[in-house]
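Comments concern the structure below.
Removed: one protein chain of the complex. Kept in place: all other protein chains.
What follows is chain A.
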């Protein structure tokens, strides 16, 4: 507990020390300072808390999960860490609007927050990506990208959205019976989820649709794995692969395990010495080979002899 308090204190000190905070968000459009539905709440939160900040527009990363983010001093609060920028600022007590009115029942606040961030947000996303012809999404996310990139991702996003709505809560895509479209999409989805790296844009976009991921998981268990648990995968059964994958499907950019970086000094020294040892061995072998074999380096000058005009 003391360590967490120390970390929070360090963050607060950095926040106070920062002369000017910077919010990096997507571009302004439609009369709004930022048109992206994820960035606008953060901007309004900072404005309501009367925190002075500058806005920097990011035009080249439409599929990033970490945007919007707030920079203060050398620290950064990303949107894909610790539940989001607003959550982080609130928990670290850097910018806490709710502290002004402690009488507001926290259950009410949480319930309303849940309603806004799921029901309303879903409808907004549906309107943004599916109902309109995609021109609004294009203006917000892709209009500043050079043309081939924007079109590719826009189309893929629209396709995933449409498929997600088509699938809904059913088992198969069309009228609850198998079709070849199921096989086609299942093949695509399994490949994207299993083979593409975590940083892949396409994989991130697909993982935004939970029902599509569940569809892929469920059918993978049924069709590909011998020991399978029945049902739509709601049981945390003995099959080891499924629970882990569902846990990671919610977030696209999981924080990389930090333990890898904190090697002890001894281990680093040991590794360095081992590298030197191996390199010396290799060089010794090569020297032996070259001394015994002898290398005729003159044969490499052959090309210089063919001097003629083109």
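Just so we're on the same page, a contact is a pair of C-beta atoms (placed from the backbone, for glycine too) under 8 Å apart; a residue touches a chain by one contact, two chains touch by 3 or more; residues count from 1.
Everything below uses one rule, namely that contacts and distances are computed from a predicted model.
For the chain that does not appear here, its UniProt entry gives the protein name "Bacterial surface antigen (D15) domain-containing protein", which is one of "Snurportin-1", "Bacterial surface antigen (D15) domain-containing protein", "DNA primase large subunit C-terminal domain-containing protein" or "Translation initiation factor eIF2B subunit gamma".
One of A:51, A:75, A:136 or A:190 touches the chain omitted from the figure, and that residue is A:75.
Touch with the chain that is not drawn comes from one residue among A:70, A:128 or A:145, which is A:145.
One chain of the complex is left out; on chain A, the residues touching it are 3-4, 6-8, 10-11, 14, 24, 56, 58-62, 64, 66, 71, 73-76, 78, 81, 144-149, 198-199, 201, 253, 255-256, 279, 283, 286-287, 289-291, 293-297, 300-301, 304, 306, 308, 310.
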